[in-house]
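Every protein chain except one is present and positioned as in the full complex.
Labels A and B are assigned to the chains in the order they are written; within every chain, residues are numbered from 1.
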Amino acid sequence: MNRRQLLAGTALALSLSTGLGGVALADDPLRVGFVYIGPVGDQGWTFIHDQARQEAEAHFEGRIETSFVESVPYGADAERVMTQMALSGTDMIFATTFGYGPDVNAVAARFPGVAFEHATGYLQEEPNVSLYNARFYEGRAVIGHIAGRMTESNTIGYIASFPIPEVVMGINSAFLHARAANPDVQFRVVWVYSWFDPAQEAAAAEALIEQGADVIMQHTDSTGAIRIAQERDVLAFGQAADMSAAAPDVHLTAIINQWAPYYIERIQARLDGEWEARNTWYGIGEGMVGMAPLHERIPEDVRAEAEQMIADIAAGDYHPFTGPINRQDGTPWLAEGEVAADGDLLGMGFYVEGMTGEIPN
Amino acid sequence: MLRLERRPQPSRAWVWAAPLLAVVLTMLAGGVLFAALGKDPVAAIRLIFWDPLFSQQFAAFSRPQLLVKAAPLILIAIGLAIGFRAGIWNIGAEGQYIIGALCAAAVAMAFFPSGPTDVRFLGLEFTMDSAPSRWWLFPLMVAAGAAGGFAWAMIPAILKTRFNTNEILVSLLLVYVAEKLLAAAAVGWLRSPEGAGFPGSRNLSRFPEAANLELIPNTGMHWGVVAAIIAVIFGYILLHRHMLGFHVQLAGQAPRAARFAGVAPARLVIFCLGLSGLMAGLAGMFEVAGPARMISIDFNVGYGFVAIIVAFLGRLHPVGILLAGFLMALTYIGGELAQFTLGLPSAAIQVFQGMLLFFLLALDMLSNYRIRLTSREVTP
Partner (left out) sequence: MMGTMDLSSINPVVLAAALMVAATPILLAAIGELVVEKAGVLNLGVEGMMITGAITGFAFAVSTGNPYLGMLAAVAGGAGLALIFALLTQYLMANQVATGLALTLFGLGFSALLGQGYSGVSPPRTPRMDFGWLGDIPVLGPILFRHDPLVYVSLIIVAGVWWFLRYSRAGRILRAVGENHDAAHALGYRVRAVRVAAIAFGGACGGLGGAYLSLIRVPQWTEGMTAGAGWIALALVVFASWRPWRALLGAYLFGGIVTLQLTLQAAGWRIPVEYLAMAPYLVTIVVLVVISSGRARRTLSAPGSLGRPFHAAG
């Protein structure tokens, strides 16, 4: 072993042994790394995380230094990127997709001095891994209500990505509230098996409109569908960001992912030396889920109802999954007044009563 | 007027000088690109080519990672190169890689249904509690991965020998089919029961008997690296020291002569496609049990396609492939360093890699052709 290797080995050992407390020296900016699954130009999931990164960097005015690597696949690549970040002296790493779970925990085990924040995942095996996720279903309850009140054909189209709990939960939340507002509402769900395929999403929107849907919701990332809605004058909701620029006339509102407040809160905790692993599931109340401005096409009474619902959810007075709710097959799920447990929601694999169709698989 | 003239023998000097020249030209062109993006070109080039190998901060980690990243590329490329030399074009290694991984993961998961109880596999019942060690599981997975890749490659092979279909196209089409199968498996029949409904299989690294772990800590050495090294040696012996290798070359360069020499074309097709499929399947197996840990929707990251480029960069020679595999791995790992250190977009790294490939492919011509300056084009 030559001298250089020896030195590198020591550096590795040093970084391994450093505890959480002593990393950030007073003058050095805190170094925060972000690992993204897509390109920052995807106009969707990754784009919004990167906006939040920039907001956080602006907020701390030189006290932190951020860096990112985009389009990192899960597995070996993600693990390597995070390890290299840790080796380069990064103090805190945000891993922004659920698929990074095993990689985050593996790297965290080797770098106990680095704070890891893992978005929308479920694996928390190390003391330096935090999980964070947003209660998007709260926003879906609001748009479900608006859609139920505004549909004239009583048919609402829903463009879904993959049959996973997060997506099923969103469909159920939107459906329950659309039904509550309008007992004749039917949902038509199209699974596109992709998070991002503008052309396919556009085609799905067209198919739904052809089937009589006069409101389109989406759980996919691109503006492909909402552009079609604009062209056909069909009502629609934005996903993840305010998409009103893409569809100024029909964009009723959007569920907005607001990561910046959380990023700022957590980075602040790290700066103060008070960071510890948590499992965060924030919603409208904490500001992680936001709603875009309500479009003027929404009638006054509906607007008031929607705003009331937003306020109630934010205040913790109303939970979108409050019983009585039955499963699709009619078996009871939640009793009168009972509120869904978080665990049930996070593993949701069934439709609620009244939904037609089946979840694939 | 410039003219190309085929050399009777490849130039020994250019065989070595051309790739070096290509790397230098890429550095220059890449430097211009990085400067145009407002980044320090010297720092960027150093981060990509130098730091992963020699920097104090990273090298102890990234040198072993070069092995991890290069191993599947080399393993797949060796298999492909043997076929390419015979004029048999398997460009569907990506699909064979996926199927190999799926088969291996399926075998592993068949023995871990819900813990150490009874297992049903192929209709047989096993009681796992009594088995003290399942040492045979990993070899079984290796066999399953190899068999899966082999079987997937047999589809274009049999269609070619039986119906004379073009193997380039069939093997490519089967990549798409394999990708859809992978997605269906990740959200369906291979989905982990403990995964809270998320797509993706169980984490194989949690099952010591099924995991392809580092053999020596902090070296990056796992069974896939060992297999890649064996493949290079095997490829060298086969191509350069064995009768079969001679037949392969002959079939590629002079098919008619090969037939006179007793080479059965159909058998050669089966052999070449089968071997390359087997090796791609193995690569998928080692990857899913090792670095990737599990089947996920996007499990395949393009190794099967990049390996084609690696095979040609290595001039279809096992040693060349070894070097080309490391060069590609270096640009990936160094590219990531450049991204988070300098804030270069990943697109710039892709363009840089593209330029490197263009220069390497372009200058390759120098070893086989001579550039002649002629005063006027001579009519042939």
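One rule holds for everything that comes next: a contact is a pair of C-beta atoms (placed from the backbone, for glycine too) under 8 Å apart; a residue touches a chain by one contact, two chains touch by 3 or more.
Bear in mind that the values here come from a model prediction, so they are computed numbers and not experimental data.
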| item | value |
| --- | --- |
| Chain not shown: contacting residue from A:G170, A:G224 or A:G290 | A:G224 |
| Among B:V170, B:L250, B:M279 or B:I321, residue touching the chain not depicted | B:V170 |
| Of B:I308, B:L322 or B:A338, the residue in touch with the unshown chain | B:I308 |
| Interface residues of chain A (partner: the chain not displayed) | 38-39, 41-44, 47, 157, 188-194, 196-200, 202-204, 206-208, 210-213, 222-224, 227, 245-246, 356-358, 360 |
| Contacts of chain B with the absent chain, listed as residue ranges | 4, 6, 37, 89, 91, 159, 162-166, 168-170, 172-174, 176-177, 180-181, 183-184, 187-188, 305-306, 308-309, 311-313, 345-355, 357-358, 361-365, 368-369, 378, 380 |
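To be clear about the criterion, only the chains that are shown with their structure count from here on.
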| item | value |
| --- | --- |
| Mean-CA-position distance for chain B and chain A (Å) | 34 |
| Contact footprint of chain A on chain B as seen in their complex | 54-62, 65, 68-69, 183, 187-188, 191, 195-200, 203, 205, 287, 290-294, 296-299, 301, 332-333, 336-337, 339-341, 343, 345-347 |
| Contact set on chain A toward chain B in their complex | 4-5, 7-9, 11-12, 33, 39-40, 67-77, 79-81, 83-85, 87-88, 98-99, 102, 121-122, 162-165, 193, 346-349, 360-361 |
